[in-house]
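Heads up, one of the protein chains got dropped from this complex, but the rest are sitting where they should.
Chain naming follows the written order as A and B, and within any one chain the residues start at number 1.
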Amino acid sequence: MSGYTPHTPADVAAMLAAIGVDSIDALFAQVPARLRAGARIALPPGLTEPELCQRMAALAARNATPGEPVAFLGAGAYPHVVPALVDQILRRAEFATAYTPYQPEVSQGTLQAMFEFQTFVAMLLGLDVANASMYDGASAAAEAVLMARRVLPGRRVVWIARALHPHYRATIATYVRSLGDVELREIPIASDGRSDLAAVAGRIGADALCVVLGCPNVFGVIDDVAGGAACARAAGALTITVTTEPLALALLRSPGALGADIAVAEGQSFGLPVSYGGPGVGLFATAERHVRSMPGRIVGETVDAHGRRGYVLTLATREQHIRRERATSNICTNQGLCALAVTAYLSLLGRTGLRELAAVNYRTAHAVAARLEAAGVARRWSAPFFNEFVIRAPEAAARWEAIAAESGVIPGFPLGRWYPELSDTLLVCATEVHEPAHIDRLVGALAGAAPRMRAAER
Amino acid sequence: MLLDEPLIFERGSPGRTGWRPPPAPEGAVEELPEALGREDGLAGFPEVSELEVLRHFLRLSQWNYSAATTFYPLGSCTMKYNPVVNEEVARLPGFAHLHPLVPEALAQGALELLAALEEALAAISGLDAVCLQPAAGAQGELLGMQIIRAHHLAQGDPRRRVLIPASAHGTNPASAALCGYEVVEVPVSGRGLLEAATVAALVDESVAALMVTNPNTLGLFEEEIEAVAAAVHARGGLVYMDGANMNALLGIAKPGDMGVDVMQFNLHKTFSTPHGGGGPGAGPIAVRATLAEYLPVPRLVRRDGRLLWSEDAPRSVGRIRSFYGNFGILVRAFAYIARLGGPGLEEVTRLAVLNANYLRARLAAAYHLAYDTPSLHECVFSDRRLQEHGVHTLDVAKRLLDYGFYAPTIYFPLVVKGALMIEPTETETKETLDEFAAALCAIAEEARTDPALVRGAPHRTRLARLDETRAARHPVLRWRPAAR
Partner (left out) sequence: MEIPEDLRYTTEHEWLRIEGSEGVVGITDFAQEALGDVVFVELPAVGTPLARGQAFGVVESNKSVSDLYAPLGGRVVAVNAVLREEPELVNRDPYGAGWMIRIALAAGESPDSLLDAAAYRAHVETERAK
């Protein structure tokens, strides 16, 4: 019927004969009749392939597309150019339709790619070892807190920056709530847009499990991670950094160099389209001494019976299929194909391309900020940033949806949705996808709002 | 011919790159303070051309067996055909390049798709409310257990224990433990099934839930499921169902009718999204109406003819990830369901079960069948008949690779010693099943006449058996640049 099942009536007859039953129905004899009676699936009949494509195209057409309108949105999902080559590699069915490499002899493609991925992640985050990926940055952050709990049993307070992306904070809260022995406390936002470590340093004590900071933080601000790590270390606690825009780390000091014990990131920027928020890929790295507490799949190097180099899943006894209730996590899959995209992307750009791309992002965002400043729309804070920054724009924030509809530009994200104290601001992200004409449109839409605002203030 | 290929880090030449970005806007900008700058200039990152990258990954791809290139009968993984049209539609710019934070007015197509998918999964499960957020089955399971916990807390009695059959997948007890529960193992009968009397004897007011898989990991339909669920409900407990084996239930029995209160789906199994070498998948959950208030935020709601995200859910367990879910995977699953329609989905199960039973009939003479009980979509054998020749399940799996097949799941479920769990799925032809059965029968014969051949397999793959002990004892988990 659908084209995916190949059985002809002759096939079915031959198979039933081999089994020794009269009908397919007989194969369900053990299912109670009452259950069978209610089991019809009330969905419309199927479609042909062209009908399906039409239906999907119609749905897709009702969504925004790049440039229609131009979106200066980041806030956890970053628009970057996805090179054609990356998608070509993801389309290889040999990668896309394999599963977890339980039989390593015939899964070396997946395994070597994962080993390369682990290497990239460890290098980028400036730490010793990385796993073969987690579901996304937010769940990676939650798993980092769970890992800290294993490394330092008995400590119970988790200090989390208010300036950490709220989806990440909420995910951590959900994961730890069901454990019952962990307490979350907030590091407030300082007047300069960084985390206010001074306000809490005196209280980060012997009961502290870990300090969790954005690197950069949700406002795009480069936070004082080294300072936070020093506080944590003084209290014997671990430092966990969270990076939503990992391209920043091609330009900025690495979490490892800043003192992170565990560093996590969202890898979507590296070769994955924003795709309405998923799938992404969680990057997770830590110091060598903690490797046995690290969750997730891990690939290791070894040799075969003839001494040839190869790769296998290793340290598996931490995992659910063996430890069951004492596992380090319940994670089963990683994000295989997404991790492959990251690996292909980082290979393609390499040392030069990645550094250049980071520089272009930095310059573009700073040029946008400067033009907005010149047009009377100032930044909320003057702290250093990478490709995201916060502007004061009360009228635009209040009319955000209308501006998107009227001006052909989405001028950033109204932070008031996440931070009531910042309801007069927008979080603006600018990357290499934003062209001069787009920036003109942004400035026009926001500067148009500013004079009206100044007039109202007089 | 399979070509060799080093690590990408072992290729290239200083200064080479495969891609350069578009230029930045002109004009000076404030310099980044040096103390904040990268410390190592990305030393160690590859410097290779675009062709080198293409060639590298194409060579690697050739080293994989995959479901697209060969029969891949992993039990409980449902390695069915992943329709390529789904890859096309998921890449439409209106889906792939849609930022999650655009105003909802500019995402109505995406939201309609998600709403339709929620409705379809509700219809398929016979339950009332659906959440599409979980990134994988294991995450859906964790969420389901958190919802159960929230329910009991709201009743004023948190309860401490969860009942789990001995045959369950390892994620089940792991998820329960992550919610702070104590796991109590439920023995299965001689027929491999849960018995209501056994469950009733174990259930008391300290039991929060029973986690069940139906059909179970042995591929057997839990015939007493309604009575089992009733026994749990009688003492105020809830029933969680691991929906990994939904490929055997479409049009046959609905979890909601069985007494299930919460379940997760694995879209990368029954609903055809690709396995990706280990993800990304998606693990949406469905719950009974009484539990809907605990579902994560944000929720999809319809107001004045528009779809919106709502955070208004005071009893929600919160978020388990960023944004809304693995949207790209949800698009593919939606396309599959739309393509097949109700009748197409019902046909999936009928033919999946036909295929599994056909294989079972073709293999029962050569291999020991773990349980006599009728199989649904997968069957479990063991190596019992081969042990006298010193050949074990692992050896059979490795020898199958020489025949060009991926091995079935081995050593799971744990209740069967030397388990070989085979799930063919409905998209395989009779001829493929015949070839596979012939290979397994040939291996059984080889075990008798030339056991060393089987024990030394694989012989025809690019690499022979790998030293997993060495990998675990002396872990090398990354490449390192040579010391300067």
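Note that a residue touches a chain if its C-beta (ideal position, glycine included) is under 8 Å from a C-beta of that chain, and two chains touch if they have at least 3 such contacts.
Fair warning: this is a prediction, and the values are worked out from it, not measured in the lab.
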Residue, one of B:9, B:381, B:411 or B:479, that touches the chain absent here: B:411
Omitted-chain contact residue, chosen from A:53, A:316 or A:447: A:316
Chain B residues that touch the omitted chain in the full complex: 411, 468-469, 472-473
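The rule is short, and it goes like this: only the chains that are shown with their structure count from here on.
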Between chain B and chain A, distance of the C-alpha-averaged centres to the nearest whole Å: 20
